[in-house]
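Here's a slice of the assembly, chains where they normally sit.
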Amino acid sequence: MLTKEENEKLTRIEGEAPMGQLVRRFWLPFLLSSDLPGPDSDPVRVRLLGEELLAFRDTSGKVGLVDPLCAHRCADLFYGRNEEGGLRCIYHGWKYDVTGQCVDAPTEPKESNLKLTARLKAYPVVEQAGVLWAYMGPSDLTPELPDFEFMHVPDDHLYASWSTQGCNFAQAIEGGIDTAHSIFLHSTLESHRKLEEFKKSTAMTNGSGSIPQGRYRNRDNPPQLHSVDTDFGVLVGGRYISGEAEDYWRFNLFYMPFYTSPPGGAGSKLVHAFVPVDDVTTARWSFTYNLEKPHAYRDVMAMRGGSGVHVALVPGTHTPLRVRANNYLIDRDEQRTLSFTGIGGIGEQDFAVQEGMGVIVDRRRERLGVSDGGIMQMRRRLLKAADDLEEGVEPREASHGSVYRVHAGDTMLAADVASWPDDPKSKAALAPKW
Amino acid sequence: MLTKEENEKLTRIEGEAPMGQLVRRFWLPFLLSSDLPGPDSDPVRVRLLGEELLAFRDTSGKVGLVDPLCAHRCADLFYGRNEEGGLRCIYHGWKYDVTGQCVDAPTEPKESNLKLTARLKAYPVVEQAGVLWAYMGPSDLTPELPDFEFMHVPDDHLYASWSTQGCNFAQAIEGGIDTAHSIFLHSTLESHRKLEEFKKSTAMTNGSGSIPQGRYRNRDNPPQLHSVDTDFGVLVGGRYISGEAEDYWRFNLFYMPFYTSPPGGAGSKLVHAFVPVDDVTTARWSFTYNLEKPHAYRDVMAMRGGSGVHVALVPGTHTPLRVRANNYLIDRDEQRTLSFTGIGGIGEQDFAVQEGMGVIVDRRRERLGVSDGGIMQMRRRLLKAADDLEEGVEPREASHGSVYRVHAGDTMLAADVASWPDDPKSKAALAPKW
């Protein structure tokens, strides 16, 4: 549990809030490149850290992320004309380039200097991996992009999507780093039956390939969790005691300030980002990539429709079809006969539990158990970084994109390596190097 | 009229408000048994006195009314699995019985004691007369159920329904105890024409059976109201002066803390309950029962559709079809040619006037007349009981369910019994016995 004050510090990101200042030190994914499909395409409203913004792609393909209100008389540039080299206000025809600079003010006389001094607040944007990234922090502290593996794979090896989520970013991250929930929230009743059979048998595997944790699950107990601070964030190791020579380990990752990664299936890997839209809304990003081969077309089609961790969306938007207002279209019959939740979609199952807590969960009410060790470590890491920044210590991860060059995974380790991440040697190996 | 302070005390029932504390001393009807139709049926969200709750029926048929957020990490148990003997959270599989006790915490090691100390806030529930009743007060002060007649009739002699109403409970009660409004709000233009004819004639009855008050109505004046405190609440007597040897009297009842009853038609009797959902929302209950015979099937069908005092609902919900946002589907042509209001349904007519005042009416604005005597008496009774409770005096009605064994009615009384309820002898007979 957290105190009221700690909870406020962990969750609030609007205005001058310390956690918002911390997040501003990092590049933020805010749109897919395809959300602004081509030169002079339609402007798109963006909300980040509680700020209303407007994104547009100019004639040369460059993207601007600017204050949406015209510097002249505050008309909404969303309705603007995306013309040659800039966005023109429909009210009096003032025009701005992607840096926010006014480049034409036709209601002013030629000799006027007004347009030279008129400019919109604008944030730097870079485009990589088919994603638009914004930087909203101090201009002299521009960070490095996080150098994830998926930043470098060929276009067709990566499928990225995002959807809005009706809760604070921290409880979304907690879902992402939570290693214990998958065999409940995302499971089928069939997998539970097989697990029960396995527990009663003497076989080493239950023959189910769909839930790797289950194969090595302790017959009586959940996995032991071990979490440790690293240079990129927090590593959470789950040890599934086999009772044999080797134990099965799974490693989930939290990367500062809002990324998570679970161990993937064969070939396919996954990174999530939980970008704060405002205090009570989050953009959930999912990057599914494969180092070895392109995604099959049928898989891309399925992901567009909401398969896997991707979310089924209202067409033409990033709004989920299944939301709290419609109880995520829960099917109680399916819940009784087929799946643990009756809710279609992994992402939507996450939304049901994360949003169901309320938009900002009151962490004084929770009772954390041994399965929540990674979450506690993640909170401490974020709170420490926010405290540090208040005292003038900049987050090192922001200027070291290379620390993101690590992915989640699983492995077998000798059973006498009782608690690998707690071992002084591995701890030293994992600890931040600065 | 009430002062601002009196009005606040009369109406506020959330949190620590004195009137809310008073209401918590009584059993509260909160769902029909059929809202939780069978063992392990779907959980149902409940809101009472401003608290979000969750009701579920377990495998043995017992009903729990609990905090909806899991004691572990606050996931919403509404999405939970109603399994063998309890409700299981979809996030990490923690399970609770109807008392709120955690009975399984599968993410914890066997040796953990966490599940023993993990429990949800839960309120006692009893089931009687096809209705679920909750008690939200101190555990050492559990009240008696109000021993209404309808608590004891055979199942098919009682039809109960409830619907949400968009205003504070006190102004709903005021509508229930208001004896003067029926011949306006619930009348037809035909009944008014007949009454006008009757006033001009010398006949003793106007031949209309549909509005009993009208038959004996004073030709020039409305009925005289007399109200008196009783052991169950307030009795309001309306005397219709006939000018002959006997006068016609009607008695409406207010039972503490939120029940009312009007005189019924032949055989059929009626009790209302106005249960506070929150400060600005009320659950209006109607109990239509017959001591002598079952309701005919066609009458049950009609009541389900919204006939009589029952309210037409959005299918599958307890939300009225006719609400303020759609002006109760008022039909102005019908209002000009057929009914006094043009609004279909007695309950909906009540809603139009009660909700139309605003969610909490400002009683500084009202101008009470002689027809409002019962309402004033009811307010004084509630305010006195709330004051008493603040000084440590518990409401006696709560521990005396037998005082509810009285029903409304009408009768003829000798005209020289000028004001029966004001008579010292009847006053003594009616006064609370403690």
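Points worth noting:
In this document, chain identifiers A and B correspond to the written order of the chains, with residue numbering beginning at 1 in each.
Note that in this section contacts are C-beta pairs under 8 Å (C-beta built on N, C-alpha and C of every residue); 3 or more make two chains touch, one makes a residue touch a chain.
Everything quoted here is computed from the prediction, not taken from an experiment.
Taking the whole complex of the structure file rather than the 2 chains in place, the copy count of the single sequence reaches 3.
Quick note on the criterion: only the chains that are shown with their structure count from here on.
Averaged Cα coordinates give subunit A a centre that lies 49 Å from the centre of subunit B. Against subunit A, the residues of subunit B that register as touching in their complex are 42, 69, 71-76, 78-79, 81, 89-93, 105-110, 112, 114, 117-118. Across the complex, subunit A meets subunit B through its residues 174, 180-181, 184-185, 220-222, 327-328, 330, 332, 335, 340-343, 349, 352-353, 356-358, 361-362, 365-372.
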